[in-house]
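I'd like to ask some things about the structure below.
A single protein chain has been removed from this complex, and every other one stays in its place.
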Amino acid sequence: MVDIPVDTRLAARRPTRLEGLRALARSNIYFAIASIVVALFILSATFAPLVSPHPPLDQDMAAFMSPPLTENHMLGTDSFGRDLLARTIYGARYALAIGFGAVLIGALGGLIVGVAAGLSGGVTEWALMRFIDALLALPSLIMAIAFISILGQGVDKVILAVGVALIGPFSRTVRADVLQVKAQAFVEAAGLMGVKRLAIIWRHILPNVIFPLAVQATIRVSYAVLVSSGLSFLGIGVAPPTPDWGLMIAEGRSFVSFAPWIAGVPGTALAILLIALSIVGDGVREHFDPKLRKQG
Amino acid sequence: MLLFAAGKILQTLMVLLIVSAVSFTLLKLAPGDPIQIMLGTEYSPEAYTSLMKQLGLDRSMIEQYLRWLGSFVTGDWGVSYVSKAPIFQFAVVEALPVTLTLAASALALSVLIGVPLGVLAATRRGSIWDAATSVFTLTGTSFPSFYLGILLIWLFGVKFGLFPTMGFVAPWEDFWAGVSHLTLPAITLSIYFLAMIVRMTRANLIEVLEQPYIAAARARGEPNWRVVWVHGLRNILMPLVTILGLQLGALLQGAVLTETVFSLPGVGQMITNAVLNREYGIVQAGVMITACLFITTNLIVDLAYPYLDPRLRPR
Amino acid sequence: MKPLDLGTARASTTLPAALGGRIEPAAGTEPLLKVEGLSLTRGESLILDEVAFSLRRGATLGLLGESGAGKSTIALALIGLLRKPEVGLSGTITLDGEGDVVDAPEKAWLKLRGRRVAMIFQDASAALNPCFTIGRQIMTPLRRVLGLGRSAARVRAIELLESVGLNDAPSRLSAYPHQLSGGMQQRVMIAIALSSNPDLLLADEPTSALDVTIQAQIIRLILEETRRRSASCIFVLHDLALASQCCDDVVVLYGGQVVETGPSRIVLDAPMHPYTQALKGCVLEFDTEELEPLPSGAPSFASKSPGCRFADRCARALDKCAATKPPLVATRGRKLACWNPLP
Partner (left out) sequence: MSTAPIFRLLDVQKAYDVDAKGGSLFSRAKRRLRALDGVRLSLAPGESLAIVGESGSGKTTLLRVLLGLTHPTDGRALFREKDIASLDGVDRDRFCREVAAIYQDARGSLNPRMSVLDLIAEPLDHHKLCTNSDRSDRVAALMSRVGLSPAMMSRYVSALSGGQLRRIAIARALASEPSVLVADEAVSGLDVSTQAQILKLLRDLQREMGLSLLFITHDLGVAAYLCDRIAVMYLGRVVEAGLTREVLKAPAHPYTRALLNASPRFFAPISDPLPGEVPSPIDLPPGCRFAGRCVRAQDDCQKSEPALTPASPTRMFACFHPLAS
């Protein structure tokens, strides 16, 4: 036996991911609050029929444009006499479904395109790169508008349009990650060991790409919600009378001088959700990206 | 250097070509028959075929695309079915200046305020200032701009009556009227950007201030203000310009929404109306305009890199 | 870049005797720098624990130890870059003619930094601002500190660059740092540091990023130029052999505590502290047959721990080592902090 002092220094056990997030919530009060807010939104969206005081499309003929705190309508009604609280709660369903759905499509598409571009070489890589450039040449909203003009309106179409519009940004980060991981010594070391190329990709490259991608995805959920509600606000996303926040804000805009709450209620809900989502996203990123951690 | 620039420009043209080809193809596949829309009530099978021939819609896709490309680069962008006005006149001469004015004033506003705010936050880390700034950047980067616009309309337009809330007056025709019409839209559009610039300035400056050359400058007896504003700022120029270039897309899409909120006749409104009217020619024009703007800006940023960071210059 | 920059230039310089056989600085002069009971805390950690040493005018001193020993921290405190309230600081740093500067305000430090005290950093490529030309970086202090005009500063800058062995100095002024090799960058750093004729030059591992042949050039350059100006120099080093070659006195640090200090010929020749001895045992000479490495471990910086921080890695540790910190007392030509020193 080699006589070498055994290195018994106890390095901290690597915490599991869940523990990590819990520690994060404890150390960062904003993150904790934002997580609770997001959870509340998700819960009320899931159980909307149970939580909501009225069905979202019911018109109260006795109360058009009644201000908040009116009897029976806590947050007031809109120009059709529909309860704003009910519509806002149901609206969370659309916002979240579109947000998560679009990010899922974007992340999957980005993973495929980005990994392909990062691993291929020569003409294929060049062509894929120009394809990513072309995807990135249009801001997401404008690309989504273009897709909507082809696909037509509707929730499923908005998810698809926003999702496709997100493929560009996702594939760029994935490709950058692949290139970075590919250049790491451990990939070369595996090659030296004789590990086959596909096994290297599967065991060494993909895990180091998918994890940052998941972090990216949490950050981009709020962006997807923003873009989709922007589409509805422009009147080309989800079609009325769906209780979509963007639509509700657009409807409220005409009444801003005498019934500001019609835009105010869904607008505030949207703003709170977006802010909470981005705090959660930032927290997750800061926690898992050591480069950012020290910037605080 | 020249080779590098030539390569970059070529690459840019290539990307534009791809964008145009893809969007052309996709928009061709879109539902709704333009000829039917154009003919409207005057529909007859004979009129249909003759118009189809006249517009060249009976030819192959590639041929159609090349014809379209030819006329596109010569400024012949076709005619709007609805208003019968030439699209080029409509999009480039009338709508584009509105969007550019809006975007430029928002950009100027955010850079002029954002950089000093970011520096302040970075140099007083942990202070009340820094905390306030971080709350602002968080809110600013995720607040929906169209809702912010409505809030501003309600507050400054309706409550205080300080600024007009609708329409566009060109500042070069009537300066003060132009400025007052632009104030609320420019603020609305700039908030996201401002927050982004503050955040980027702060983060990058904090990183730069930890570099050894900053300690070395201090060790040489350079006073704090010089260390921050000369050594620090010079070194964050490159990441800052990069971010500005990449975020131009956000500025453009923000402009689309802002134009709708404040009823400004810009490119954004043009595209939105075109989608609602199924005027694919105009959608295509809008797509090409934004793509050109975005890609050219990033081309300029790329070409500016060697000037921003000497390390990228050839040895 | 021409390879042969300095062959002839260096050979023709008359070398101070110190580089061959060392000359002792004139005795009896007031020390230039006296550090007493210097403690530095950062949060809960006690990074420096009552560090004390002094430096004569014209002498060179080496701060020795491994990473985490607090060597660079001392250097940064000596140039006023680590100050309250960022860190807790107590004790005294007495610089000849300035008095105790431990609590000096930024305004006072601005008059000292780059004027009386200058510093060279470990990695010159990172310590030169990548966005400014060499000329700008060397001329700014000349103009600000010495009040030279633009053309006078330029002339002086060229002289300085030539004196540190950069050929083709006028054209180097418009070069950017990345266009120079590592050795050249470090020469530029030295030229900048020496531009104001400081009394005290701090050199923080000035050669650890360089090849050995370049290391020899740079160490010699620093010694020559400081001796010529009768300036004192503090080297931060991890290589004991190198320290024995270029330092008059050494301070050996472990976990922010001074374990042994004194003339290098006494301390490094026959170390009495087990840690100094262990470090010396890790130096590879060409005939080293057996290495006796220290067990792994790192010092604890908890401010509460009362004893010698080396105790848990020390083969000679006694019961009281962990309980009571040994005082730094004069023993056989040096000062030593150990309850159970080597014979």
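Order of writing sets the labels: A, B and C. Residues in every chain begin at 1.
Throughout what follows, a residue touches a chain if its C-beta (ideal position, glycine included) is under 8 Å from a C-beta of that chain, and two chains touch if they have at least 3 such contacts.
Worth saying up front: this structure is predicted, and the values here are computed from it rather than measured.
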Sole residue of C:Ser244, C:Gln257 or C:Ser305 that reaches the chain not shown, by the stated touch rule: C:Ser244
Contact partner of the left-out chain, one of C:Thr60, C:Gln217 or C:Ser305: C:Gln217
Selected residue (touches chain absent from view) among A:Ile29, A:Leu50, A:Val123 or A:Ala185: A:Ala185
Hidden partner chain, residues of chain A it touches: 1-9, 11-14, 184-186, 188-195, 203-204, 207-208, 211, 290
Contact footprint on chain C, counting only the chain that is left out: 1, 3-8, 10-11, 19-21, 66-67, 181, 183-184, 211-217, 219-220, 223, 238-242, 244-246, 265, 268-269, 278-279, 281-288, 291-294, 296
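In this section, only the chains that are shown with their structure count from here on.
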Identity of the chain that, by mean CA position, is farthest from chain A: C
Whole-Å gap between the CA centroids of chain A and chain C: 52
Of chain C, residues touching chain B in the complex: 76, 79, 81, 106, 110-115, 118-119, 121-123, 126-132, 140-141, 144-145, 176, 178-179, 189, 192-193
Chain C contact footprint on chain B (complex, rising order): 211-213, 215-224, 231, 234-235, 237, 309-311, 313, 315
Residue ranges of chain A in contact with chain B within the complex: 30, 130-131, 133-134, 136-142, 145-150, 152, 222, 226-227, 229-230, 233-236, 246, 249, 252-253, 256-257, 260, 263-264, 267-268, 270-271, 274-275, 277-279, 282, 295-296
